[in-house]
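Only one protein chain is missing; all other protein chains are in place.
And now, chain A:
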């Protein structure tokens, strides 16, 4: 597999940082993909073959059988831990895809991993977005979906994308609402919830606004509005 191309577009410092982060993430994932995953998969194959050979030679004692089972469990556990990580964080082709296609693919991935359903509604023309804006929205949506599923226990999530006019050019609004347990945002702020803070930071980095509405028992709603282009370079 070829190495990912280094980001070349020069925009603002925060935008560059976002692209570099994605680039580094992709390199880490490639290493995990080419190393541990292939080795663990191959080791499991060999373990199965070893077990078969011992069984057919009639020399697999109950104790050895237990050990084989234990080794298999450990290896499968390792693969399982890697699965959600490399599946979830593999950067898609941000340069080549429009936001709607990126979101559709992310939703398919989320549905396949969690066996839940997400409804997508796209209203009006979605403006062309600068790559860091797409990255920011993608990662915020990913965090929101993950929170809805892992913390909120939601089984229904709705994502809405809407293009809007702004004084300084087109803007994009994205909302993510779920039917999960909800929470008290004030208490989350006290505990400095990294996921929520990360979402807010990302949105601010791309010059957007982040709003969160939730209450215990009432699900959660995240609303993001971002400009389609990069903010001017800070002096």
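Simple rule for what comes next: contacts are C-beta pairs under 8 Å (C-beta built on N, C-alpha and C of every residue); 3 or more make two chains touch, one makes a residue touch a chain; residues count from 1.
Basically, contacts and distances are computed from a predicted model.
The subunit not displayed here is recorded in UniProt as "DNA-binding NarL/FixJ family response regulator", chosen from "DNA-binding NarL/FixJ family response regulator", "CRISPR-associated endoribonuclease Cas2", "succinate dehydrogenase" or "Rieske (2Fe-2S) protein".
Contact with the chain not shown here comes from a single listed residue; of A:25, A:82 or A:158, that residue is A:82. In the complete complex, the residue from A:113, A:131, A:158 or A:188 that touches the missing chain is A:113. Screening A:20, A:49 or A:215 against the full complex identifies A:49 as the residue touching the chain left out.
In the full complex, chain A contacts the hidden chain through residues 1, 33-34, 37-39, 41-46, 48-49, 52, 72, 76, 79-80, 82-83, 86-88, 90, 92-93, 104-113, 115, 117.
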